[in-house]
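As you look at this complex, bear in mind that one protein chain is not there, while each of the others sits in place.
Going by the order they are written in, the chains are A, B and C; count residues from 1 in each one.
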Amino acid sequence: MNSRLRSSLLAPVLAVVFAAVLCAIALLASGANPAEALGVMIGQVGEGQVAVDIVNSTAIYMLAALAAAIGFQMNLLNIGIEGQYRVGALVAAIVGSAIVLPPVLHWLVILVVAAAAGAAWATLPAILKVTRGVHEVLSTIMMNAIAFGLAAYLIRRDQFGILIGNNVSTEPLPESAQVPGIELGDRGTVFGLVFLAVVAAAVYGVVMNRTRFGFELKASGLSPTAAAAGGVNAKKMIVVSLLVSGAVAGLVGMPEILGRDHAYTLNFASGYGFAGIGIALLGRNHPVGIAFGALLWAFLEKAKGALDNVGVPREIATIMQGAIVLSVVVAYEIVKRMELAAEQRRVGQATGTAVEPEGAAK
Amino acid sequence: MTDTEVDTVADADARPVPAVVLAGITKRFPGVVANSDVDLTVETGEVHALCGENGAGKSTLMKILYGMQPPDEGTITVHGEQVRFRSPADAIRAGIGMVHQHFMLADNLTVLENVVLGAENLYGIGKRARARVRELAGSVGLEQDPSTLVERLGVADRQRVEILKVLYRGARIVILDEPTAVLVPQEVDELFDTLRTMRADGYTFLFISHKLDEVRAIADSITVIRRGTTVGTVAPDTVTSRQLAEMMVGSELPSPETRTSTVTENEVLQVQGLTLEAPDGRRILDDLHLVVRSGEVLGIAGVEGNGQTELVETLMGIRRAAAGRVLLNGRNLTRAGTLARREAGIGYIPEDRTRHGLLLTEPLWANRILGYQTRKPTARGAFLDIAGAREDTRRIVEEFDVRTPGIEVTAASLSGGNQQKLVIGRELSGDPVLLIASHPTRGVDVGAQAAIWDHIRNARAAGLAVLLVSADLDELIGLSDSIKVMLRGRFVADADPTTVTPEDLGSAMTGAAVVDDSGALVTETGGTP
Amino acid sequence: KDSGSSNGSGGGNNAAGCKTVDKPAAASAGTTTSEAATEADGSALKVGLAFDIGGRGDASFNDSAAAGLDQAIAEIGVKKENTKELTATDQESEDAKLTRLRQLAQEGHNPIVSVGFAYSDATAKIAAEFPNTQFAVVDGFVENAPANVTFLGFAEHEGSFLVGVIAALKSESCTIGFVGGVNVPLIQKFQAGFEQGVKTVAPDAEVVSKYITEAGDLTGFADAPKGQVAAKGLIDQGADVVYHAAGASGKGVFAAAKEANVMAIGVDSDQYNQKTVAEYKDVIITSMLKRVDVAVFDYIAAVAANDLASLPPVFDLKVDGVGYSTSGGKIDDETKSWAEAYKQQIIEGEIEVSDAPSS
Partner (left out) sequence: MTVTPPPRRRAVPGWAMFVFGIVAVVGVLATTSFLTGEPALTSSSTMQNTVTLGLPILLCGLGGIWAERSGMINIGLEGMMILGTWGAAWAGVLGLGPYGSVLFGAIFGALGGALHAIATVSFGVNHIVSGVAINLLGAGVAKYLSTLIFAPLSDNPRDSPPIDRFDTFSAQGLADWLGELESEQRAVISDVAGLLRGLVTRVSPMLIIGILLVFATYLVLWRTRFGLRLRSCGENPVAAESLGVNVYLHKYIAVIASGALAGIGGAALVLGSSPSIYSEGQTANRGFIGLAAMIFGNWRPGGTLAGAGLFGYADGLRLSSGPETVHALLYAAVICAGLLVIWQLFRRKWTTAALAGVGAVAVYALYYATDELPSEFLPYTPHIITLVVLALAAQRLRPPAANGMPYRRGEGD
């Protein structure tokens, strides 16, 4: 147990060291002082509402990463989160503004609608996968693009859009649909739906590790053949996991829409889906890992603005994100190999004879 | 390597220089000494067999000789010349070829491509290569066109392609790591004929098998390895299989079983008119009828690829039958899914434990849950009972002698034999009424094999019905109360295990045997008409 | 080998061209400009500028805003060290904008100018937090914004109307093309004014339009090859004058025009003089000018003079907030007098230019 703890801490530490070295090299190459750059980035957290922004973004990234992780558990690469959350947010904004309900109920209905819309957008790839064997990466890339078309269509002024200045938006949500946040005065407002992300992560953790459903999902991902022999219906699991992944993806836009924007507009942020994939992999599909990955990502995203202040080209921040992703996964990989060797040694010593890690021999 | 060099090697046959001398080979893996100070001398032109328990270090030794792994200590001498191999390419250049324990074929490439891969400089990859492959194909009995995709080949043909690969490279020293594990007796005989012919042509073979009769039939000398070291080298005609086995294990083997029938009248499994169709409408299973009674072991014999796998998978609900009924204790399971069948009391030992039986990267206790995710003691409602699973896993490890440091290690870190014991332990713990066992002892050493047989016999005695599919005909004859022979998706013969010989069964499996009116196999016919 | 395409025509005359309406009465008066600038003293101002994606140097919109700031530095004594510029990144979310603006405000910048309609909500929100700071949003608008927010809007449709007039006069085929970058209301304003300008002069003329991408997909502003294909398609349909409002994709529009030897009209700034499209200058007959620089400068000057009321509600033709360029000499005096006459009519309200396309 002790060595388990040690090795699970070793990876992140190694990763941070790696990433720091890589970023320092990138910064030095650009003629900046890495320590200073890091200093201002960390200092930035104390500025204004940056800390709150980081918390808010962390929640959003967590939702996206959970959506990705559900797919990964089954070896499905749901590239389509990008499109699913866009459709989810748009449909939820339209429906939410069209109905009147008492507050809490109103939120719940909107969340359900968002999840349903996200799941609906994942349905076609799921069906194509199980009936026609279409690779989900391909179909979801296509669906992402088409989601833009759908969004552009639905937000047309003769559909559900209204014009505000030069911007197009859906009807603003009524008061009852707006989820209040935690006001921290000058520090900003933490989205109420930050808790949605926390709950989602907790539910994800319990379902994956403690329930039959999670077990069947993981088993199908680890070995579809063994799962089938164990009585798991692989096709059903594919459909279910893609739909659940899509449903969680549908929630990604909710903290912002219900907590701040109160409408879907042309400025609706994109890119959370890809970030989610990266974060899920950083966090190794583990809810706590995902939370930390999301936090790291949000920190980089929000603190990078400070780089401008010390004359470091902001592009460096993008380079840093790439470098961090790479170094973190490399570090994981190295630690994993060390763990594997250690386990073989343990097993070898304990049995005093041959051991065969057939799994490593793929 | 050029043709002229091959000739030089061939010339050397005349002299009594050993083909291979391994001296003082030691190989350590993390925590394990796979080979410790191994000495092995292989004479040119002989078939030299290696025997030993699972994990004794045979494959490792061969991989070292083939350049796939560097030895930590020791020297390799080939034809009197000391060599150092950094990769298989070096070994191939020195005239060594290896047929691996597991197939090393790319399914999506053609036979030709698989054969010429890595040896393209000999005959290119075009016409000349094709001609050469055709030429050699005859000598190993391969009748497929070189441009056939390997995925379309059966096991025996795959094995032939493996040997072809070695021959194509002009290897004169050929390592065969358990080549017969997947072959039926006739195919084994054909293989041995090929080997004998080639031996006469001056080829040298290193031959590994767990089937000691085979070893004694083909080998010129036998080296036994135990726990990574050589125990000794013997001539085949001076030892019995039993003595060999005892050399391998280092102690006496359990005595042979005494058979008492436990068959009852209670029909546990009834299969009626079971038919399975391929997507193109071809019948893979054709109108099969069978009954397994409580306390009975029904053996199914057949050359691989004749529908046994499909029969098992259809009975398990992994495949959908086109017609027919499956009844378990009178309950109709024809439309039930795999899980429902398992819950109804079917235990399942799949033929390939790593693909169908285990989640390799998960701990042992998680593997205990697989297939039992809805039942006690591993589940409570929609939730898993992890404590229960752990506890029951400990029990299995204990009862079935699974050699492991604990139940938290991944299934992948167990040796194959121990993995198999875990699977069997699991499948016997759900109080099954029927056990469907496919090749339950494949690739398992003699000691573990005997233990597995014991477990099956004990369960049978307690009233379990067993459907046993095995390629090991001795096992089939030894365990079964009755045997059915499968050929091209049909049952073509029934055999009585008390009278039938492996040879008879083998000829029935290839469709060459005589069957009387009742479908029973006519034995003692002295061969085929 | 293909010969380099023959030298640009710069357009024929309208002898063989479209049937036009009667020429409107000549322009009478000159234009008025807001003159607040002259007395302003900006030496005490600390100006913050928040750019949209691209930032200073994008040879377009942001650059134009930067030019307004530069002008303020040159003319009304704003000190360069007292200015700060921050730039948006791709795909950023709303809170990045909020943080950017808040940072500028906290550092004591006043006024703060943000560039692009995407800043509208963020600016309104931050303005409420900093009631003593003046904010402006180029192109922006929200309802019920705090009093310290000024929206610097433009009458792009009016400027587009005038280049539409020019296009109608120059066209021989009587088919005129419009390429929009992304199908959003802002760009639709260009299309609407342009179409109306064409139809006003030549009621029989046909305007064919194409958008490169739809709302939400901003790549339409940065995809020159697709701009070229779109323009080529319009030219194949008979267009011999092509107007674009497609950002960097417009380069492709010019290329298509040059290849087919037809006329092109630029947008935002005087593209005839732009370096990156110098290759095609001979087909650029005019550009619709959107004087973001004027608006930014006027706004800073008005803040300096503490006289925000002097700013026009919209930067339109009247205040030279929009217009057209004549560099390159492709616009003859006759054409110009038509354009000036319509300009006058628009200024005087005789013609009302619509800001949404009819279809």
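Brief remarks on what is shown
Just so it is clear, a residue touches a chain if its C-beta (ideal position, glycine included) is under 8 Å from a C-beta of that chain, and two chains touch if they have at least 3 such contacts.
It should be emphasised that the depicted structure is a prediction, and the values quoted were computed from it without experimental measurement.
For the omitted chain, the shown partners it touches in the full complex are A, B, C.
Screening A:Phe148, A:Phe215, A:Tyr272 or A:Phe299 for touch with the missing chain picks out A:Phe148. Which of A:Leu124, A:Ile162 or A:Val198 touches the hidden chain is settled by the complete complex: it is A:Leu124. In the complete assembly, the contact with the undisplayed chain comes from B:Lys165, out of B:Lys165, B:His210 or B:Arg390. Only one of C:Asp223, C:Asp240, C:Asp316 or C:Asp355 touches the absent chain when the whole complex is considered: C:Asp223.
Residue-wise, the contact with the chain that is not shown comes from A:Val329, picked out of A:Val112, A:Val198 or A:Val329.
Hidden from this view is one chain, which touches subunit A at 30, 77, 124, 128, 132-135, 137-139, 141-143, 145-146, 148-150, 152-153, 156, 225, 274, 277-278, 281-282, 313, 315-323, 325-326, 329-330, 333-334, 337, 356, 358, 360-362. Interface residues of subunit B with the unshown chain, by the touch rule above, are 59, 66, 68-69, 87-92, 98, 100-109, 113-114, 116-121, 124-125, 149, 151-152, 154-155, 165, 278-280, 284, 304-305, 309, 313, 351-352, 355-356.
Within the complete assembly, residues 1-2, 54-55, 57-59, 63, 90, 183, 208, 210-215, 217, 219, 222-226, 228-230, 232-234, 236-237, 248, 251-252, 254-256, 258-259, 275-280 of subunit C touch the chain that is not shown.
Following the convention adopted for this analysis, only the chains that are shown with their structure count from here on.
When chain pairs are compared by their number of contacting C-beta pairs, A-B comes first. Ranked by how close its mean Cα position lies to the mean of all protein Cα atoms, the top chain is A.
Centre to centre, using the average C-alpha position, subunit A and subunit C are separated by 39 Å. One simple way to say how far apart two chains are is to compare their mean CA positions; for subunit A and subunit B this gives 45 Å. The touching residues of subunit A, counted against subunit B in their complex, run 210-213, 215-216, 218-219, 222-223, 225-233, 341-351, 353-360. Remark: subunit C residues 86-87, 89-96, 98-100, 102-103, 106, 117-118, 120-121, 139-143, 151, 153, 183-186, 189, 214-217 touch subunit A in the complex.
Taken together, the subunit B residues at the contact with subunit A in this complex read 29-32, 34, 54-57, 227, 316, 318, 337-343, 348, 350, 354-362, 366, 369-371, 373-374, 379, 382-384, 386, 403-406, 409-416, 419.
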